[in-house]
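Got a structure here, written out as structure tokens. Questions coming.
With one protein chain held back, the other chains of the complex are shown just where they sit.
On to chain A.
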């Protein structure tokens, strides 16, 4: 589902792309953003959870405390930042969360598993567009201990459950050059209680499909071979993940939220600066990253399309 241009978080601030710690402190600390696509995306999420629950939700027992904390935190944040659409009432340990957009409510007794039917993170995730991951901050590293993941960009929750941060990142080419990913991990370990940091990650998706897990690669991966100079603008979408890292104060674990946005190239090229930046970024993209992001298969068509558009608009770089 592609988003309206005004709500699209364009990721490139420079003309060259290399892996870097592009995180910035977010004040006030937030994990969630509601966009115009709320209803459609929530519906899609619920369908995916219904059809493939194990693929989309996984947890280890140790994550339960953090899941409770994350759920309460997310509901409180929604009630505070989107008060016309959500509310949260508390009486002692009894909570009532109301979602006016969906006409639903969730009641629970804090930390009482008998008061809920699904795990807390699985409940919270059904009210937000973000994918939600809990990274446990353990004495020997950061471990992926729970997740509700409906819109992954070619990765598998089943595969990474219980994995350590650095191991999760091993498929990424060159990610440990100059100790990069170890330094990122050290950075995360320094994030203070209640603080949120935001970064953007990007890739490209053929079609406007949000749900591109590794498990269904056979269905959507082959679309990369179908890109032609005629359909590039329509088929190829820039995929941006706005990722937020929040230190949960009570358990000291990290809530990692991922909000995925898609924008077709036809929509993107309406913005001259975006067009120029995307062009130079793709042009100078290293081969291994182009390969990793799946762009290599249609890179020529892509470059030609962007060059042609630049020419038609009379833009120089």
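Throughout what follows, contacts are C-beta pairs under 8 Å (C-beta built on N, C-alpha and C of every residue); 3 or more make two chains touch, one makes a residue touch a chain; residues count from 1.
Just so we're on the same page, contacts and distances are computed from a predicted model.
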Among "Transketolase 2", "ABC transporter ATP-binding protein", "SirA family protein" or "Oxidoreductase", UniProt-listed name of the chain not shown: "Oxidoreductase"
From A:62, A:101, A:289 or A:310, residue that would touch the chain that is not displayed: A:62
Interface with the unshown chain - residue positions in chain A: 20-25, 62, 65, 111, 136-140, 183-184, 186-187, 190-194, 197, 249-252
